[in-house]
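Left out: one protein chain. Kept in place: all the others.
Right after this comes subunit A.
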């Protein structure tokens, strides 16, 4: 029994030593973060942690003392006392006092976290399966942010990069030193937008808008993830935020506005042009890998019972109009989203062409931007 007790005692030490050696890169505690609020949260976390440690040390200390001293093997006679109202009142009252002491700073921080007034910048964050969309309400800027880690890395066919699963194609960009307000919503299921360094985690509920805010002091790249189970690729929906100095941020805003305006102009020109098959197929494959592959799979076979196959699909093979329509307008009540609002005309035309010709579908059809546009406008082909 002595050996056993030694083991029990050394267990936490062993564990801690083992866990400290196991990884040098992973922090062993909550991040302090880079905002005033996140520092306060860290302080609350540490305060309640140490309170628990002290209570634990006292209670377990008395318990183990008793286990060592008051054992039958030492020939002790058991006492027979079994109640004391005074003691009961005491160990009810003391925790109440400790808890009140803890509740006061927690309340203060919470109220500060909920004050979203007087924001300098407002961003509408919309989650959907499985990507984030950012819309700057003060500028003509909006874009989707998708996982940038190649599928081959996830499937262990390529070596994993440094920011495996925590990298996106287009990060959110915010200015430092300004109060940034986030409006959160969702297009389908509930998601949760979380950046640990800001201590911001807020659910994105479909049909409702939640608010959160942050004021980041240090420029840098901050990474987080979706925190609410949102279906199959919940684990592949990272958040990346770049905080830039206000001057750099203004430069970025100008560039981004110019880029989006240029893309819109190109869209209009595209209507009159016709792209060749090879270009459509190359672009189409890229779009498919980014936007479609999670459900319909790289094989085009889908997942039986949940996500329909594209290979040999009657809709694709027999009804060109319906094929364009389902991609542009989605299928309400299912996970098939309205990609007409998410992709450019060029990308839509390309991915429709691709799915009509890849996976042995071989319709030989090229769908042009103008065809997609016609369906988008509610006109037949």
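Rule of thumb we're sticking to: contacts are C-beta pairs under 8 Å (C-beta built on N, C-alpha and C of every residue); 3 or more make two chains touch, one makes a residue touch a chain; residues count from 1.
Quick note on the criterion: contacts and distances are computed from a predicted model.
Enquirer: Looking only at the UniProt record of the hidden chain, which name from "Polar amino acid transport system permease protein", "Xanthine dehydrogenase family protein subunit M", "Urea ABC transporter membrane protein" or "Cytochrome c oxidase subunit 1" is the right one?
Expert: Going by its UniProt entry, the chain not pictured is "Cytochrome c oxidase subunit 1".
Enquirer: Using the definition of touch stated at the top, determine which of A:171, A:196 or A:300 touches the missing chain.
Expert: Considering all chains, including the one not shown, the answer is A:196.
Enquirer: Pick out the residues on subunit A that sit against the missing chain.
Expert: Touching the missing chain: residues 1, 4, 7-8, 11-12, 15, 18-19, 22-23, 25-31, 37, 40-41, 44-45, 48-49, 52, 55-56, 59-60, 62-63, 66-67, 70-73, 76-84, 87-88, 91-92, 95-96, 99, 102-103, 106-107, 109-111, 113-114, 129, 153-156, 160, 162-166, 184, 188-190, 192, 194, 196, 199-203, 205-208, 210-211, 224-236, 303-306, 333-335.
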